[in-house]
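The complex is shown incomplete by one protein chain, all other protein chains being positioned as in the whole.
We just call them A and B in the order they show up, numbering each chain from 1.
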């Protein structure tokens, strides 16, 4: 891992496991009377949101505040910053203000990469979701949730997801969550299958480290976790699928389909859910569904990422190690 | 009139010869020509070619003088060895009337760096709905023969058919920007392995190929000639090859960047690689080179598309599409075609001067280097090697994908009708 977190593909297996292990420790802080750690005291982090996402922003904000960072929220409504120069201007402004890290959400794929590599700003950049490209912290919190549920909270420490069969269902084409998850789950040793109508699978998917299927029913019995991706209703108008009803009949998860999954298998969703379309209320509210857990885990995972990137003198996860210091 | 003796130049890459220019024409080509009162240019074995002709240039004037003007664009052309450029119609206002094309034509003549032949819009405002006054533009002082909505595709099959038919009356040609609009909504880069990974909207090859297929069939049906702008895919090459084998009157161009660069470069998300049509794959690049060598693709055209810095210094999606190309075209062709053995210098002269002049009916350009012909010439130091430095560009814009890249060859002299527009690498 470099000084930025742009893509889940940039993480090595050891980096990812370290983040998940650290997130487990962070999770324990949530049980304490004082849910705060001093690790980022005196550091200023800007949440630069060019695209609305209250959930992701408050998750990062909670993580930053629990680590005692100073937080600046910058939210630009989509249309007013459609012109690219404002990204550069904003970056240079933040640089001048001495911001120590930028968490960026942008509707344009590659905007965080550009921010990290353009020389506009020197601070580490954390991608909080860019266009249809990547959303690495989402993939990390998903992997964290899977490891807890499928391997175990303590038993999972130090371990990856070797051999776990993970199925991603839905709009793979437009999904940054799918891209990040395929990359990270593969790195962690899982066997990934994406399931979608052929219209919602990108041309070029054949080089991805996953299987592709158009048939959900045959995949379910072979899944340890099924993650449903959000399907926007507008896609219907662009002829990606005929009707909502047909989509949910072929690719939606209802109780009957859930029964085809192995007993231990879990149902995941990055949220927000479109109930009735990709998931029925019955499934969403069942105890196999981890949606609420995922939200909580998001804070722990983001705390881990922030600590490992910004907690030391050089933001480099690969260097992290237990240090037996003389400093007793 | 002044005389110039170019001594020891390899004409079209052949044996060294002397070329004597007298006034606006070539007076004599041979060996051991006496200098007399002529100014002598020691060519020292450099390559002498007819002045290059670019059938596809965006000079941006009128309307976007912040990115390029006729003056800066023609200076860039002279630097790159061009003596004639065809200026695309997508200006503000659009070059869809005799008034606008005459203005651009006149500006070119006044500045004197390079002949500017305006291209007229096919439809009013490039909107694809109503034919522009093609005849009036042809009859204007600019004498427009090439019509194009470049930047936009004439996607309505009926409008395209009518345009192809209509310009037959005065020997015009429609140059099609082949891009099926519905298939390319939100498109950001070539659709394939890289776009799938980067999450950038895919621009399928078929969006180009389907329009080319339709248009060659339309051209055949109405007995017109059609020119295809900036071919970028292996499939497009196959269609044009098939059309030519059927005797359809089709010509096609390829840009230098499509001969060299691939969509792998987009991984940098650097908008300097954002261009329309998009950079394609290695396989496409190889097919384009081969097609240019075997004549399936007739010419190299730059699609010189200047943009101000701020339109590229941003995130990919917000960036403008296009690259400057006039000052690097010949070097890229040398690297991709000459040094690979696919074309000799005579072939380069054919693809970059003779054929484009023929397609555009640019009289006085693309002529043989022989006595009695107009002295439109370019002298190339093919042994030069150096990294591209945009700071040295004559173009007002710097959006080159080659910054820092080592490219072979350098234009040292350009003569437009006997007048040196570029001498020893310096603009007149």
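FYI, a contact is a pair of C-beta atoms (placed from the backbone, for glycine too) under 8 Å apart; a residue touches a chain by one contact, two chains touch by 3 or more.
Operating definition for what follows: contacts and distances are computed from a predicted model.
**Q** Can you match the unshown chain of the complex to its UniProt protein name from these: "Sugar ABC transporter permease", "Bifunctional protein PyrR", "Putative tricarboxylic transport membrane protein" or "XdhC family protein"?
**A** UniProt lists the chain left out of the view as "Bifunctional protein PyrR".
**Q** Omitted chain: which shown chains does it touch?
**A** Touched by the chain not displayed, across the whole complex: A.
**Q** Of the residues A:16, A:39 or A:140, I need the one that contacts the missing chain.
**A** A:39
**Q** Check each of A:22, A:90, A:175 or A:280 against the chain that is not shown and name the one that touches it.
**A** Candidates A:22, A:90, A:175 or A:280; residue touching the omitted chain: A:22.
**Q** Determine and list the subunit A residues touching the chain excluded from the picture.
**A** That gives, for subunit A, the contact residues 18, 21-22, 25-26, 28, 32-34, 36-39, 67, 307-317, 319-328.
By our rule, only the chains that are shown with their structure count from here on.
**Q** Give every residue of subunit B touching subunit A within the complex, in rising order.
**A** So the residues of subunit B touching subunit A come out as 188, 191-200, 202, 204, 268-270, 310, 313-319.
**Q** Could you pull out which subunit A residues touch subunit B in their complex?
**A** 82-85, 87-88, 106-111, 113-114, 117-118, 130-134, 176, 179, 202-208
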